[in-house]
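The other protein chains are all here in position, but one chain of the complex has been omitted.
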Amino acid sequence: MNKNIYAPNLAAVKKVRDEAEGIKTFTLEFEDREIKESFDYHSGQFVELSIFGVGEAPVSITSSPVNKGYLELSVAAVGKVTQALHLKKEGDVVGIRGPYGNGFPLAEVKGKNILFVGGGIGLAPLRSLINQMFAQRDDFAKISILYGARTLQLLCFVDDLEKWGGAKNSEVLLSVDVPDSKWKGNVGVVGTLLPKTDIDVKNTMAFVCGPPIMIHFIILDLLKMQFGGEQIITTMERRMECGLGKCGHCNIGGKYVCLDGPVFSYRQLRELGENI
Amino acid sequence: MKRILTTCEFCGCGCNFYLGVEDNRVVAIYPSVSHPVSQGRLCIKGWQGHEYIHSSERLTTPLIKEKDGFREASWDETYRVIADKFNQIRSQYGNDSIAVLSSAKCTNEENYLMQKFARACLGTNNVDHCARLCHASTVVGLAATLGSGAMTNSINEIEGADVIFIIGSNTTEQHPLIANRIIRAIERGAEVIVADPRKTQLAKLCSLHLMHKPGSDVALLNGMMSVIISEGLEDKEFIAERTEGFEGLKKAVADCTLERSSEIAGVPVESIIEAARIYAESKKSIIVYSMGITQHSTGVDNVMSCANLAMLTGNVGKEFTGVDPLRGQNNVQGACDMGALPNVFPGYQSVTDEKLRAKFEKAWGVNLPSQSGLTVVEMLSSVLEGKIKTMYIMGENPMVSDPDLNHVEECLKALDFLTVQDIFLTETASLADVVLPGVSFAEKDGTFTSTERRIQRVRKAIEPLGNSKPDWKIITDLSSRLGYTMEYDSPAEIMTEVVELTPIYGGISYERLEGEGLQWPCPTPDHPGTPYLHKGSFSRGLGKFSPVSYKPPMELPDVDYPFILTTGRISFHFHTGTMTRKDWALDRECPKGYVEVNSEDAKELGIRDGQMAKVISQRGEINLPLRSVDTIRRGVVFIPFHFAEAAANRLTAANLDPVAKIPEYKVCACRLERG
Partner (left out) sequence: MKILDKAKLSQFLEGLKPKYEVIAPLHEGKDILFGRLDSTKLAIDFVGKTRLSPKEYLFPQREVLFTFEENKKVEIKAYLDETKRVIWGIRPCDLHGIKILNMVYFSDYIDPYYQARSTNTLLLGLNCNEAEASCFCSSLGTGPFAREGFDLLFTDLGDTFLVEIGSKAGEMLIEEANLFIEAAEKDKEKAKMLESKSKQSFANQIDIKKVEGKLPDVLDNPLWAEEADKCFLCGACNFVCPACHCFNIEDIKVGQRTERVRYWDSCQLGGFTQMAAYNSRTAQVERLRQRIYHKFSYIPDRYNGQLGCTGCGRCIDVCLGEIDIAQILRKVANE
């Protein structure tokens, strides 16, 4: 069925983890052995997840390409497809098409300091890249991960965060907008963490991912810090339905987000034309 | 692929298009360029609104309710159950203990049969349909003033008017093809005045928008008329030759000063003067109105005021002039024409008139009841009074469309026995004891009559789904089971019977309807049909000025319920959403209900755009997201009534016009809280 670009490959749910409030992480394995073993992707790419009888939705891959044989998707139940996914249990079968999209630049940022700024479930695609970078740690200089969520219960990937914070020449700063009594850390939107760390702007690449409004304000903050447009990398959110540059829904300017994105530099976004 | 030309099943514009059919499935739509109204155009419902036909939720077999839910049954068993129940109830409680609701969505032939079934078979005049809820005031008001309750113009004439006064109609969303003509008139240089508490699309494009208070129409119209009379702009010749009762009108209008009109309507005096002058100074002025005029406890007064205004300026009875009530449903005009009303036979012939009744008794071979029957809202209340024991409802969903739904639910549940005939298990059908699966417009032949009185063919394109039957067949089957044999080979045969008894349809036949259909009155087989009404003389002879004075709505805001709730429709959904909410294209545009609130009001309420709000009235409360807009009067909120789970009608009241018995959907009092 691979030749038909619209037909999904079957994948079984191997594990379901409650990642955060209303967010679950699914580990999926392709049923076809050949596909399972050969499936490869870049961090920052996404798949089209099929729930048969409900529909398809684009979901960014949160597992890292260094992990072979399985795929991890972290998903909040916000729409028809994701709500249906949340009802799936181990052994249930879903459909996967992909991987699609352009992925994050990796080779191009070797040797640089990397600043990750993530909000809520936006950490999911960044996690794929972060783990990939940690797998070749010496290729990169300082890694700073600034992450925030609206509440403590909405913080994702707490295990990874702990692991990353403990690694050498790396730091993890967390923030919560609306704290409860348990929270002892920084209070406020994730942008309030920016002044709390040393950033050598000239030699740093920033990767920003989260709700559109958060991306908007973080980019403004980074520009104020003299980051250039090519130094800010983010992901665009559009209705990517086919993932193949055909259905037209994700068209923006002369680009299709599913083909030319979803990863764009801020400079590229400015050139898209339509007010983004 | 087969292409079958048919008439649209949604609104009263009556567009035509071809259904593309493959393997008994509708797979494509082709607009008809040659059609006089649609001219190769369609709204989104016409283009992509037909997927509900093949929904997996279609009723495909009769259902009988047992203790733990519905079970499938054969037609034979189901008919037997219904017949037994009807016979038992009639013998115990009399013929008038049964009430029948016909359907403005079904064909003329089916509506004719339904009222014949109620009258000739069941022996009751308790037959009505949803026109009661929308244009009952038109039928009464225009019949009283002009003699006939239908749109006086043809849709295409509207493009040729020099002034179009739109009051209480969101034409773009409800009658897109008519709004298209209005836009073309604007491009030609016509002036358009819009009177609406909301800034609709046409209000944005028009020359003058009067954002008047809901329920203040008589004051506004009397105000305009007072300007016309005081400035000598009335058409004296027309008044003298073609009307009666002018002195009475003059007096009633004089009692309402311009300042008072302005105060009641919430519209500046200058605007009323300007509107009056624009309208009166043109010899080609058309009034277009819809629910904003009719759905009031003063609905009949509102309609008569519109007719008064038109007659005052001689703007009716000539081409490019007229009074145009825009009928909403695809066949509500036809359902009325076919007599699915408690007080008239087909053709608006009174049931209480001995001679007319004798004609029908002869044709149908039985004695017929001589007293007018109950109207829709009265039928429901009569259930609680013990007068109505059973109802047979076809293609109507009172559980979402009627006012004061908590009360409606109580009434329907109090019935001894409820039979519902529909294509889906609607909110009303869910309460039934027996459900009969009818078919969509694509699965049967028949005719619809559009708002411009155009009778057009509906042509069968696919076979009925599953074990469903065309509605006309179900009615005749049931009637025969009950001892009154009705047998027709085809809907065409039914129409030949209609034609013999209905003078305004006198010249109709399926052969003559090929092509563009015919506009009634069409009294003889060689009559070409009638583009506009009241040429030369009114249907009643002289037009009758019917003076009315302003009466406030029956429920006004107060300290506890400070907002006016006005209900209405949007372009993506049709009425109770039974069909449109099962169509992906329409559902995607608007999957949920909402309450539209002026942004200043929303700020004061402390509810942000998109946040949940609770809307409460004396009758109930609903929860739905708030939409903050700048296109509605302060103090007024708007809720589209299509969404059963957040049903606007939980809040509305059965405040009826005393004559027309139409509910005041456009005004009731509510308050809003954070949801």
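Order of writing sets the labels: A and B. Residues in every chain begin at 1.
Quick note on the criterion: contacts are C-beta pairs under 8 Å (C-beta built on N, C-alpha and C of every residue); 3 or more make two chains touch, one makes a residue touch a chain.
All of these numbers come straight from a predicted model, not from anything done at the bench.
Engineer: Who touches the missing chain here, B:33, B:254, B:358 or B:556?
Structural biologist: B:33
Engineer: In the full complex, which of B:80, B:204 or B:674 touches the chain missing from this view?
Structural biologist: Selected residue, touching the omitted chain: B:204.
Engineer: Which of these, B:64, B:258, B:492 or B:585, touches the one chain of the complex that we don't see?
Structural biologist: The missing chain is touched by B:585.
Engineer: Just name the one of B:152, B:262 or B:571 that touches the chain not displayed here.
Structural biologist: Final answer for the missing-chain contact: B:571.
Engineer: Applying the definition given at the start, please give the residues of chain B touching the unseen chain.
Structural biologist: Where chain B meets the chain not shown: residues 1, 3, 5, 18, 20, 27-34, 40-44, 46-48, 51, 54, 56, 172, 176-177, 179-180, 183-184, 187, 201, 204-205, 515, 571, 584-585, 588-589.
Engineer: Which parts of chain A face the unshown chain closely enough to count as touching?
Structural biologist: Those residues of chain A that touch the unshown chain are 1, 3-8, 10, 52-57, 78-80, 82, 93, 95, 211-212, 237-239, 241-242, 244-249, 251-255, 259, 273-275.
The definition used in the following text is that only the chains that are shown with their structure count from here on.
Engineer: Distance from the CA centroid of chain A to that of chain B, rounded to the nearest Å?
Structural biologist: 52
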